[in-house]
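All protein chains of the complex are present and in place, except for one that has been dropped.
Going in written order, the chains are labelled A, B and C, and every chain counts its residues from 1.
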Amino acid sequence: MADIAIAPARRTAPLPGAVDRRIEKSAPLTRFVLRLPEESITAAGAALGLDFTAPINRAVTAGYRMALRLGPDEWLVLAPAADAAIPGALGAGLADRLFSLVDVSHRQTGIRLAGPHAGAMINALCPLDLGSAAFPVGMATRTIFAKADIVLWRTGIAEFHLEIWRSFAPYVVSLLHEIGREYPD
Amino acid sequence: MLVISCPYCGDRPEIEFSYGGEAHVVRAPASVTDEEWTAFLYQRSNARGSYAERWRHAHGCGRFFNARRNTVTDFFEQTYKIGEAPA
Amino acid sequence: MTQKYRLATGGLIDRRVTVPFTFDGKAMTGHAGDTLASALLANGVHLVGRSFKYHRPRGIVSAGAEEPNALVGVGRDEGHYTPNLRATQVELYHGLRAESQNRTPSLERDVGSITDRLWRFFPAGFYYKTFMWPKGAWTKFFEPRIRAIAGLGRSPAAPDAARYAQIYAHCDVLVIGAGPAGLSAALAAAETGARVILCDEQPQFGGALLAEPGQSAWLAEQRARLAGFANITMLPRTIAFGYFPHNMIGLAQDLTDHQGETSDDAPRGRLWQVRAKQVITATGAIERPLVFPDNDRPGIMLADAARTYVERYAVKPGNRAVVFTAHDDAYRAAVSLHEAGVTIAAIVDLRESPEGPCLDAARAAGLPIRTHATIIGTEGNLRVAAVSVATIGAANAERIACDLVLMSGGFTPSVHLFSQSRGKLAFDPALDAFIPGTPAEPTIAAGAASGCQSLEAAIASGRAAGLSATGQAVAAPVAETVAAGFLGEVPHGRDPASVRAFVDFQNDVTAKDITLALAEGFRSIEHVKRYTTTGMATDQGKTSNMNALGIVSKSLGVPIPSIGTTTFRMPYTPIPFGYFAGYARGDLFEPVRETPIHAWAAEQGAVFEDVSLWKRARYFPRGAETMHEAVARECAAVRAGVGLFDASTLGKIEITGPDAAEFLNRMYVNAWTKLKPGRLRYGILLREDGFIIDDGVVGRIADDRFHVTTTTGGAARVLNMMEDYLQTEFTDLKVWLTSTTEQYAVIAVQGPRAREVIAPLVEDADISAAAMPHMSVVECRVAGVPARLFRVSFTGELGFEINVPADYGRAVWEAIDQAGQTHGIVPYGTETMHVLRAEKGYIIVGQETDGTATPDDVGLTWAIGKAKPDFVGKRALARTALASQTDRKQLVGLLTADPAEVLEEGAHLVADPAQPIPMTMLGHVTSSYWSAALNRSIALAMVRNGRARIGETLHVPLPGRSVAVTLTDPVFYDPEGARLDG
């Protein structure tokens, strides 16, 4: 047992410095990789209040919770850092059904990129078609940005949320900054 | 950069994928002869023309799947999920 | 100099804006809208360069991308210098500095032109036939001299100052070329609402119509319509350079280069990678030169180019011209020049009795026409001065003085991109040219690129392409009669041995070189190309390939379609490397991965090393310490007290699911079923071929949950391999894999005092030796933070590895460092970690192993779960060469006779250092360090049959000496492992 008093630990975010004027660091989030075999999908949705039947590469939100379906059986569940109820709710809701839940809150970090050139800036180094027909608001997928793997989620017509592994985050942000130098806003 | 149709995600750019070599090479059990083991481990049809191969949508849904591609033109004939039979 | 050859009216240049520039240091002016070529011509300059091989004086031949001759170096300073730019493509800007190339000391007097006087000694392929003796003379003597004469421009001498941008784009229709065909295509497609991209390499849209004042109203109307469509992306100054599989097109867009001396803040250019549902190539056609004796003098240019200089740039390319043609279009040029005040001394037409409206117009203008006639020679040193004209087949020639010769052999459709797309070309006998045939990709050719010659046909074919690309009904094509022209060497009746009729102007390939190649047995057009170098210059044969083909066809008596073309390859015109490199520069070249503790280490003055993409602290020098001193101190501190090490880069994989243990059984050599929750095991992973690919400690967190670690460099590879087996091989298992490498910061606390240091910080766990033995794991809180606490050691000392959520890594690290101060804690780096583990004989995968080592080779047979029926690599271990006990290299320790001698890693071992070369090598040193603990050097080595040789002496031969070593057990320190249980 600890025999000295321990002060609450300080968090050090993976993106320490200031970022681009178009780039906002997201607040700390709780993040889980949730894997669900077919038979657990509905029950898990009921437990967390999220629609897990939505198609692959879509985001669903309910209140402050969000889930991005990144694979046929894979969801990235996001919630404010204070939401500590997810594992418990799933455990209770799924009882003896199979699922896998892994906490990745610190594995990655989020940024929000917004503005009229947000799509073009991402397309500088991401090969996806980000036209609004091919990549509508609500679409979310893992993809490539230069030499980094990212999760790209379109949260608005000119607004994207990116999830990036922490050690790649400075690289992605520096690239976006470099790309953004030629755009006025 | 090819366009590859992931059976889960649809058409996506090649750089999201990793290559998995020839498909339908069944892993030999430990009981096989040296020749059979060597065939499994090293010998590939390496076909010129229609070729069954594996890809993984590594920077996407993460799934492995199979494809048939013409190795002369690089055009895909089809892609299909693991466990499914080619059309 | 005044612009003596500038016309008073007409053209698209802006006479209000005078633009100063220099050429070879000479100050001149041009106007906005000029190219460097048109401005030079306006100043009466034709001589602009020297050819590649013979250093012949060369002038401007064309007005576009096909230019073979007018290559110049441009740039305000070395950081902005580019060699080999085509003056015909360089837009004039204020202060432009251009210099000629491939000449010493000056363009007018060039010592290199000695090769021209000796040209008879330098036929095609001459270098294959000589310079072979004496041995070594090629590299030392001949080659350097040949290299000095060859080459065109010079490399910039300083790093490029510019920045480059890139973008991926998608569209329904990409239209390449904005001439009448491309404009019509883009508009027809855009009307349906399709996403259209329209690009053209020129600064303005219009293509051929930019030189047709009569069509300016039509052009203005089309441009206005374009502007009305929000769904058209318009990209002027954008070259489509490459056609890649699955309809991806590479575009190079010039952003600021044409503006000249702008700041380097804005990117110089942008690489586009466009994925199009349909592509329309409306890339026009290129006029062909005629191949006649001495056809390469400055002042000899393509007819349509001359007309373009008059009509578009308002420049008179000479005062007195002879027009040499096999095509009607040159008559239009003749009339244009005539109207601009150029005397047309003669129109020499190869054809017997050409007729048509173009000839009528020339006749009406009173221009002298000689049909069935040819040019058999030219005169003039640095500029053409006269031509000799003869009736075909006749002996006597007429000398006609001139300062300008226009030539037209007809037009070659620009099929480069279509052909790059692997579409099949079809030979059109009416055109005497290849046109797009069966496509391989969704692509349509339009306009002159598809063989149209009239404006009406070009517009109609463009519109039809735009409609069909968007799935609409298309009307029948406009009927037109097209004219071919002439291919190959023109008849001149002179001794072929004594004349040079140039086919490839830049590489100095003559008609005679091509027939020589044929005579020497080079029959395939690909061989002809490579033996003569025709078409291999920086213009890639845009003006020469068809003529070369014509010569081959006539010489061999084989029709052109049976000969075929050489392969079209990207890029269509040369593209700067910088476009491809784009943003990937300096720290943005590749991600620099840093751990959560990196900043702390940097603040302490750590020296870092690159391990895959990671930066890892290698050692923490104090004051002026060398690496050796720092490492010795860090080692001693860990052995005697306690040290702190950042192990965050280790790969981590969370394996969950009811079958997790069985999955590990099948993947790793080890047995996992009996591993209890809360315990750790060292695992070894093989490839299916039996060789070690990775290793790491695996902790069982719960029955259905494992925490797997991998090497730093192996993290992604191992996860991918596991996913592969899980998804495709062991599909019966209910298991899920999640990378947690970056979820945790990993802090290793190692040394006899490790427990004392961390104990005060640990909550919710009993870490006493009894409760938490070596190789166990517990979930608890450390410094107030939830942690997975491993009791594990890679140093041989009592040790812990604390996994905490990454954002808390630094705080926990600092808390431990703080708590450790009274115990003399020191941070240590990877170098110390290496020494400590080597003292214990622990291997590093990738250092002791190199992809050819089995578990037994490195003494890890004990780890193999013998009872398991199968695991990845098991079957392979039974192969003869792997199962051998005597033939394999095995891990041993080495002690040098002189304890101060630290062997070099990579050095090899032999039994007899006196044997002759090649020596029989028995193995090599994999790791070698100064051991502070043992106060001597130690080394690990892989040695053939090494375990049986322990105790023997072997030798490490070094340059000039040899070091004797004794083979020992690889564990140098605490062989009983007593310290682990501290």
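Here are some notes:
Note that a residue touches a chain if its C-beta (ideal position, glycine included) is under 8 Å from a C-beta of that chain, and two chains touch if they have at least 3 such contacts.
In this text, contacts and distances are computed from a predicted model.
Per UniProt, the protein behind the absent chain is "Sarcosine oxidase subunit beta"; the candidates were "3-oxoacid CoA-transferase subunit B", "Succinate dehydrogenase, cytochrome b556 subunit", "Sarcosine oxidase subunit beta" or "ABC transporter permease". Contacts of the undisplayed chain with visible chains (whole complex): B, C. For the chain left out of this panel, the touching residue among C:Y81, C:F292, C:F434 or C:Y682 is C:Y81. Taking the complete complex into account, C:L882 is the one of C:L882, C:L940 or C:L980 that touches the chain left out. Only one of C:F52, C:Y842 or C:Y973 touches the chain withheld from this view, namely C:F52. Among C:E67, C:D116, C:D160 or C:D349, only C:D160 touches the chain left out of the display.
Interface residues of chain B with the unshown chain, by the touch rule above, are 1-2, 14-15, 17-19, 21, 34-35, 37-39, 41-48, 51, 53, 69, 71-74.
If you put the missing chain back, the residues of chain C touching it would be 52, 78, 80-84, 120-121, 123, 126-133, 135, 138-139, 143-144, 146-148, 150-160, 162, 242, 244-245, 248, 250, 273, 422, 495-498, 512, 516, 519-524, 526-527, 530-531, 533, 538, 540, 567, 569-571, 574-578, 580-582, 584-587, 589-590, 592, 609-611, 689-691, 846-847, 850-852, 876, 879-882, 904-908, 910, 917-919, 921, 924, 957, 959.
The working rule: only the chains that are shown with their structure count from here on.
Interface comparison, A-B versus B-C: the higher count of C-beta contacts falls to B-C. Computed from the mean C-alpha positions, the centre of chain B lies at a distance of 27 Å from the centre of chain C.
The set of chain C residues that touch two or more partner chains comprises 168, 273, 275. Contacts with at least two other chains are made by residues 127-128 of chain A.
Interface residues of chain A, counted against chain B in their complex, comprise 56-57, 70-72, 74, 127-128, 141-144, 149.
Considering their complex, residues 1, 8-9, 12-13, 15-16, 59-63 of chain B touch chain A. Against chain C, the residues of chain A that register as touching in their complex are 1-4, 6-14, 16, 28, 33, 35, 37, 98, 100-108, 120, 123-129, 131, 134, 146-148, 165-168, 170-171, 174-175, 178-179, 181-182.
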